[in-house]
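Read the structure below first, then the notes.
All protein chains but one are shown at their positions in the complex.
Now for chain A:
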Amino acid sequence: MSLQVRFITRLQKYSVPDTTLVIPSSSTNSQLEAILKGLLQQTTGSSNDFSRLSFDFLCLNQLIRSSLEEHIREKDESLLESIIEIEYIEKFQAPEPEDALMHDDWVSTCKSLGDTILVGSYDTKIHLWNNQGEHITSLPGHTAPIRSLIFIHSDEGEHEFISGSHDQTILIWKYDQNKNSVKSLITCKGHQGTIETLALQKSIFASGSFDKTIKLWGLEEQQQQEQTSTKECRVTINAHNENVSSIGWNSSNELVSCSWDQTIKLWNMDTIQSTQTFKCGKAVLSLDISPVNGLLICGFTDRFIRLYDTRVQEGYVLRSTFSSHSQWVPSVMWSRTSEHLFVSGSYDGLVKLWDTRSLKAPLYDLQGHEDRVLCVDWSVDQLILSGGADNSLKMFSFK
């Protein structure tokens, strides 16, 4: 059986004429790519070398992962009769494993900003690395394992960041790399449970804890330039019935929180009211909001990752479900620049790089961890970080 197809693209430099081709229905990605490259050769007429390039193909807004016929049959069989439009995009480059940074204990959280990598570990210390894999320093301060970290800013050797720990405190750090000294350390006390998650929005940050509450804290400059001080929270929200596992800012005045009580809640921060509640049926472990398109991905205990569109007022908020992990997904993170890409880390020891247009299979499996993956980070575009229970922080970069 053969199908009528037409190749379209948004890539200006690799455009092909708008002709209808007849290709066998059993064509897979590699065959499509060969056809396309032939077409390109014809169009440009030159002896441009396309062999280095590789393409991915979209049909019906989904990446083709099986044969073309199977792909279409899954969606809508009637389309087999008509001319099928296949969009091609440049294939996303595979990240290369670069380095593994070993720690003394489990790596529970990691964040990168600029050249600096910040690692929180179960040995109660915060470790600073640069992106070359050199250890800068270890900062003791907490008395219990660190669960969450966020960067405020980092420039010219001066790093500001926030850490949340099992010892029920949040520390706001100001670290001077050149002098190798902590300029100031503000302790935020108030939570009655372990700090599970932090989220920053301009000069405000929110923290979620096992004590079922979310607290809002200000980041305003301290009047006295003392080295250590303590801080009280601005607002406490009795948000959930159970552990608040992850929070994120949707916009400057909207917070999203998810919990073990199987709900995701949207909060209006002007009124401190819950505006929407989605019931999921499974404990939610992690969430992240895309800075590009505002979509929400969540990792669950039932090994699925789900994509939500919180802007929808009616109908299905759940857009799609990604199934490939075989264990809990305690960590997910969007790409900061691409609207389709995100990474996830799971207890099955794999980090997966996903395209939202491919539900059944990720783009790449990033292997390397020998135990559960506890955290992933993709704050810097060129660098994917993952930390796990094998005490290592893996770095994957794009050449």
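We take it that a residue touches a chain if its C-beta (ideal position, glycine included) is under 8 Å from a C-beta of that chain, and two chains touch if they have at least 3 such contacts; residues count from 1.
Keep in mind that, in the parts below, contacts and distances are computed from a predicted model.
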Absent chain [UniProt protein name; select from "Exportin-2", "AP-1 complex subunit gamma", "Ribosome biogenesis protein BOP1 homolog" or "Electron transfer flavoprotein subunit beta"]: "Ribosome biogenesis protein BOP1 homolog"
Listed residues A:Lys91, A:Lys282 or A:Arg319, member touching the removed chain: A:Lys282
Residue among A:Tyr88, A:Tyr122, A:Trp249 or A:Phe322 touching the omitted chain: A:Tyr122
Of A:Glu87, A:Asp211 or A:Glu254, the residue in touch with the unshown chain: A:Asp211
Full-complex contact with the absent chain, from A:Asp99, A:Asp302 or A:Glu339: A:Asp302
Selected from A:Pro330, A:Gly345, A:Pro362 or A:Gly387 as touching the chain missing from the view: A:Pro330
Touch list for chain A against the chain that is not drawn: 106, 108, 122, 145, 168, 192-194, 210-211, 241-243, 260-261, 281-283, 285, 301-302, 327-328, 330, 347, 372, 374, 389
